[in-house]
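Here's the structure, in structure tokens; my notes come after.
Note that one protein chain is taken out, while the other chains of the complex remain in position.
Let's look at subunit A:
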């Protein structure tokens, strides 16, 4: 039986390819399924081409299209379902023992700072969208650049052994700052043997794309990203920022259309993240909280991430970086104090850490016991 590569596929419905030679499990030859010939011939008379199509219809529709009796439809659906399923249910005990390689493994991407890794219980999860929001100048891009470097370290040093795809939507990419951070990696990651650090050619593995509008963003995610991911060149996607594209291209009356586009965009990110077990980091802007709108969280700050509920529903982990008035010093450097806060995450308490932005990167201020 053809094994399923992925059941989703990218939502480029304009370009549906029906390439007969492609080992695409979405297009299924009915002969391959263990079904009686009566059901098979009924199916061949319909326009249904794949198990996914069969399962996407209500059972009554399948019955009507095939003209089969109810028990036969049930048999067909059961066989189709068994093909679609990636693996049988696993117990949590089995998962904890690591008996399923494709499943949630607890792997995390370190952010190159032990204090912040502690806040995140290891780092970024490798599945799902992590959002980092905050006012301008808070240091979001700084942290994103740092994570684009930390992903390149081998797994035993908290990375994923591959590069990053960095998609810029607003300003040009801060290449000088990246070079500065690269040159200071030995200071930031003093626990890593220098030979390892010098062996990593950081700038070669940050793939920078500019997407000035939604169409180019879609092209980037549907064409460039899968190629880089499938080749193992990249195991982190950064979008800096999501807000820029979705705020500017739509007037306030178009919010329905905007939400639809947001959903398409986030669906693509989710599929890439799931298929290639890749963390996705989206930087977001903030807006002022309306006085009586406490729907999305306790009023711990005067700002809330942009793009509203439609976007928030797509985010698995929400982080916020805020600037404070005070400064903090270390050696010959001083930095405006920031705070990185976990707004929500399925596995984290709402907590925060003080953070400084230094020459070598973003570092949490250790919590005094």
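Please note the rule applied: contacts are C-beta pairs under 8 Å (C-beta built on N, C-alpha and C of every residue); 3 or more make two chains touch, one makes a residue touch a chain; residues count from 1.
Here, contacts and distances are computed from a predicted model.
This figure omits one chain of the complex; the name its UniProt record holds, of "Calcium and integrin binding family member 3", "DNA repair protein RAD51 homolog 3", "DNA replication complex GINS protein SLD5" or "Nicotinamide-nucleotide adenylyltransferase", is "DNA repair protein RAD51 homolog 3". Here the missing chain is touched by one residue of A:33, A:103 or A:182, and it is A:103. Taking the whole complex into account, subunit A touches the unshown chain at residues 6-8, 11, 52, 55-61, 77-78, 80-82, 84-86, 89-93, 95-96, 103-106, 121-122, 125, 127-128, 263, 266-267, 270-271, 274, 294-300, 308-310, 312-313, 315-316, 318, 343-347, 349.
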